[in-house]
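The other protein chains are all here in position, but one chain of the complex has been omitted.
In this document, chain identifiers A, B and C correspond to the written order of the chains, with residue numbering beginning at 1 in each.
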């Protein structure tokens, strides 16, 4: 079985222990590096919005603006061989795990140099070599997959874990219920090292959590499956990193699932095409902007002296350059060759079963 | 809209206030009447088992033996205009609500005189006139329907409620999760008078609750939806009647859902065709037989003098006769006319769209 | 009287008409209320009719579709928005096992006056999970009615019919065409189910489609006329179940040749059914095999060039017609 399938034993695919070598933004785990990473994600997302508005990016586009501390914080606990799975708001996960911004951007531009050859677009980033088992477009639909992956990790005798990201809105869906129940059950035997990470940005499209369920404590919903859980302030990346490390260690050690609800906020619109935001007030958004995770971290780093204005400008400059390059690369890349239409439908001898 | 559709205003279909007039077993609500009812159900179920073994009954057959106190207890709180919906273990609900045993038996025998004209069989009893909105064969699949019915009851301005029966096994299913969440949500506005009744007979086919979920407190699972809940000893019909009345009143008054987990036990096999019972010991079954709900009630009635041996024999005799008649009626009835194959596919002008 | 309206407005008009006419009509779905509807079809209705009639639901397609079935069984007439039909697999158990069958297995004791509507088909780079044409899937099941209007007039008229039908109706909208305009009859212009529409008369070959592919066929017909002097008749099926066999057969008796076009995949699709029916009922009239034009046998790709290549094109349709006429393809 080819290594690219992530099917090699124990998921070992020969990468170095550090994440994302080679991208300027992800070369370490100190707070300044995390800051750099979050700025990189933000800059990337803003470039996406521009690309969408100018018609370079098609389909649906969902950005992570405002929520950066969640993915950044949790992925600080990622170890080689671990797996990550998420929904369609998946750019940060790909980038932080080490995908090159230019390949991610090329994917969004629908180019052959894209992360998945231009076949999936924004919602379907995969980078199996770096641990990303995909972005998925059906709300809740990826949750069972992640639970199964966690089972496989133990079945195959590894001590890897799966980080499974899900939205507040997805928790109304039956797929969440069934999968969480399986995770709890398999966890009893130490066979489900799955870390559930609820990206509670308080809305599923335009529907607030309060209008979605009569019981709004999302962490506590995991009680129904015998899964231990807690909450964290998803705007405070240090807090997220602390719980992430602790939770990941616990899951790795016990083979039992664990859930963390990270309270966060999407300051961008749900999808890039949404212009009206009748469902929330400008005031509410502004209020949350005060707690912007990048702003909070920046303030802290400036205060404690880890950063100064100069260094800050340097980081922003480097990041901008990186993303500008990515955009340029994406723009200049070719569309996939038309023959790609017919590849990857099936694995094995016949990739395509049909007339061309 | 025809009255038979249960679609007439407020569900008033012109029945008298008492349940099940005309069947010997269901003419009142005193404990002796409840006893009579439970004996009738048991006798009916035993006759079904015989009918199945002799090949008169086909398809799947699921009997309620051991669980009689649950349906009997809860349906004692049924009021005219209320609705009842359940899964495939539905004979007692039909009988207690007032369907004639002979029509129920004829349904099981696949006859044109059956409760649903021989079209549905054991799993699909309907008696809309008496409030029974069906038995359903897909585990969990009826739960959303019941929640919707409860909404309709309030939307249409009535104070009726829906009794929604579900099995322990069905709670693993996404349909349960989604529907319970809707019920909790709509209940916030007083728009979902749905009484959830968990018939926890401790197994879904051969899988015990412990092997189904890491969190085995089934009542508490409703916490995740903001639905108040409690448990009751499902073998003690008096206890069930007490909670049933209280819960039904509460639901009726508030328009909010409520859930009761009734702990019970199926002493019969899951389906009539199951002969091996590897999943449980004979000892376990025997132990639960000690707490047979009919036995318990009989003992109490004999002790407190409401019944004596003579009266007891009389009840059993009358019941036997009733069920014998039902079997005879079923046996002697004709199969549905072949033209029935093509009716009831569609409502309205064309009942059937196809070649014959 | 008729007015020029968009497909979107036409749908909305029909729903408003029925909301006003019948108190038992309610709308349900994800983000149809406060948010205004993902496709803006229900925008403003929440303010007008309130939360009891314009019901925002959690993301639980199976749950709320099932609840709508229960409501319908008690005499309400819910119109459920499937935000896109791609999500309907999650509700397929409720639709197929309950809505379609409960009347039958209750021996006729209940009916389910329910509409489930939403955009069907692809074309805007939504890629594999968000691009499906499900007319054959739902069209297979007795107990359901399935329609697929393409003109704004039919969108309105068939929606009126759908809401009044005492059966569950799968209403497949041409999502890519919400913004297109057409003449729409005013007031109560209900369009019956089970009648195909002859979108263009012709004598040499019959092009058969529904939904967005009807426009494709119209363009192909123009090309055939201009480039080959061929007169193509275009039939818009509109109604998938019940299905209008007669209009098809009559047309082929006249033209002797047919091309069936669909966006969906070839195997077990509507075009296969069209071919089967025509060969069965117009066997002696056929001068060439019925040709089928379908989407490529791949999950929908994202990249624009691949997506375009994955769907039927005007050229493919025109060439299929040429094959039936034994003239050279272009």
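For this structure, a couple of remarks:
Throughout what follows, a contact is a pair of C-beta atoms (placed from the backbone, for glycine too) under 8 Å apart; a residue touches a chain by one contact, two chains touch by 3 or more.
No experiment lies behind these values; they were computed from the predicted model shown.
Only one of the listed residues, C:114, C:147 or C:270, touches the absent chain: C:270.
For the options B:72, B:86, B:130 or B:213, the residue in contact with the chain missing from this view is B:213. Chain C residues in contact with the hidden partner, per the touch definition given at the top, are 62, 86, 89-90, 92-93, 96-97, 100-101, 104-105, 127-129, 136-137, 139-143, 241, 243, 264-265, 267-273, 275-276, 279-281, 283, 286, 288-292, 297-299, 301-302. Listed for chain B, the residues touching the missing chain in the whole complex are 58-60, 107, 110-112, 114, 118-121, 123-124, 136-141, 169-170, 172-175, 204-207, 211-213, 276, 278-279, 335-336, 338, 340-342, 345, 352-356. Residues of chain A in contact with the chain left out of this view: 1, 4-8, 11, 83, 85, 114-120, 124, 126-128, 133-134, 136-138, 141-153, 155-156, 174-175, 177-179, 181-182, 185, 189, 191, 343-348, 350, 353-354.
We adopt the following convention: only the chains that are shown with their structure count from here on.
In terms of Cα centroid distance from the overall Cα mean, chain C ranks first.
Chain A and chain B have Cα centroids lying 46 Å from one another.
In chain A, 172-175, 211-213 are the positions where the chain touches two or more neighbouring chains simultaneously. Chain contacts: chain C has residues 58, 60, 62-63 touching two or more partner chains.
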